[in-house]
Structures are given as C-alpha cells and as structure tokens.
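Removed: one protein chain of the complex. Kept in place: all other protein chains.
Take a look at chain A:
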Amino acid sequence: MARIRLTEILVGAFMVLGFVALFFLAMRVSNLSLATAEDGYSLTAKFDNIGSLRVRAPVTMAGVRVGRVAAIGFDQETYQAVVTLRIAEQYDQIPTDTFANIFTAGLLGEQYIGLDPGASPDMLSNGDRIEFTQSALVLEQMIGQFLLSKAEEGGK
C-alpha cells in the first residue's frame, strides 16, 4: 500500500512539473500575456512602400510595443499598401494626427512600425485610418540616390 501511495505521489508531482514547464513556455518564452491582450482594436494605414514589412511585425510607440501588424493588403486604386494594425486594448489614447513610420531595427534587422503621437484631442478608435505615413527606407534606393548626387557633384 505504501508503495502504491508513493507511486501516486510521484505521478502527481510529474504531472505538476509538466504543467509548470508548459506554463513556463507560455509565459516566459512566448509571452502569452501580451498575446491575449492583442484582441484590442484595429487601425489601418496606407504606405507608398512598406519595404520588407511582414505580418506580425511589432507596432511600437516611443519604443514600447503596443501591438502587431495584423494584415497587409494592396489597394488597386491608389497603388498603395494597406497595413492593418492590431493595437492592444489598454493603449486607446492615440491621437488622430498620429504619424506612422516604417523603421528598421538595426542596419539589416527586421522592419517595424513606429507611431509618433500627434497633438489632436480626438483619439483613434477601432477601424480608423492613420492619415500621416512615412514609407520604408529601401537601402537600394538610398544607395542609388547617394551615387546620383555624387555623380552630379563630379559633373560640376
């Protein structure tokens, strides 16, 4: 009887340990807490060029992650990229004249959207569009412009 009891205790401890490991993977490794908060609300923004922005890229404000890119589409009429942003619920104080930029983390890092808050007293709500956007800096274009300006200098 004592042996069976010991087995049961060990099995119980094993199950608890297994679920603790799963909990660790959920909370510490994948940060489930922010993933659930991301139910939040959606905003859209149109960009002339999104570079290599991907779905699930972070949306940050002052460097703090406030949401993720939920979807990327293409507008056939304006020939612009339509990016849907999913913003976490607790960040509902984003002014309507906020500026959306596409930045690159590091020189070759992944691209993300940075929001620069405006000064309007009205706040964005679900489904609204961010009017002011700045396209991604494409490295090849920058190098091209740099070479062009150098060539013009040389021509003088």
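Keep in mind that, in the parts below, a contact is a pair of C-beta atoms (placed from the backbone, for glycine too) under 8 Å apart; a residue touches a chain by one contact, two chains touch by 3 or more; residues count from 1.
By definition in this document, contacts and distances are computed from a predicted model.
With the options "Na+/H+ antiporter subunit C", "ABC transporter ATP-binding protein", "Acyl carrier protein" or "Intermembrane phospholipid transport system permease protein MlaE" in hand, the undepicted chain maps to the protein name "Intermembrane phospholipid transport system permease protein MlaE" (source: UniProt).
Interface note for the absent chain: among A:L25, A:M123 or A:L148, the touching residue is A:L25. Interface note for the absent chain: among A:L10, A:A71 or A:M123, the touching residue is A:L10. Across the entire complex, the residue among A:P58, A:P95 or A:G114 in touch with the chain not shown is A:P58. Panel shows chain A; residues 4, 7-8, 10-11, 13-15, 17-22, 24-26, 28-32, 34-35, 56, 58, 65 of it touch the chain omitted from the view.
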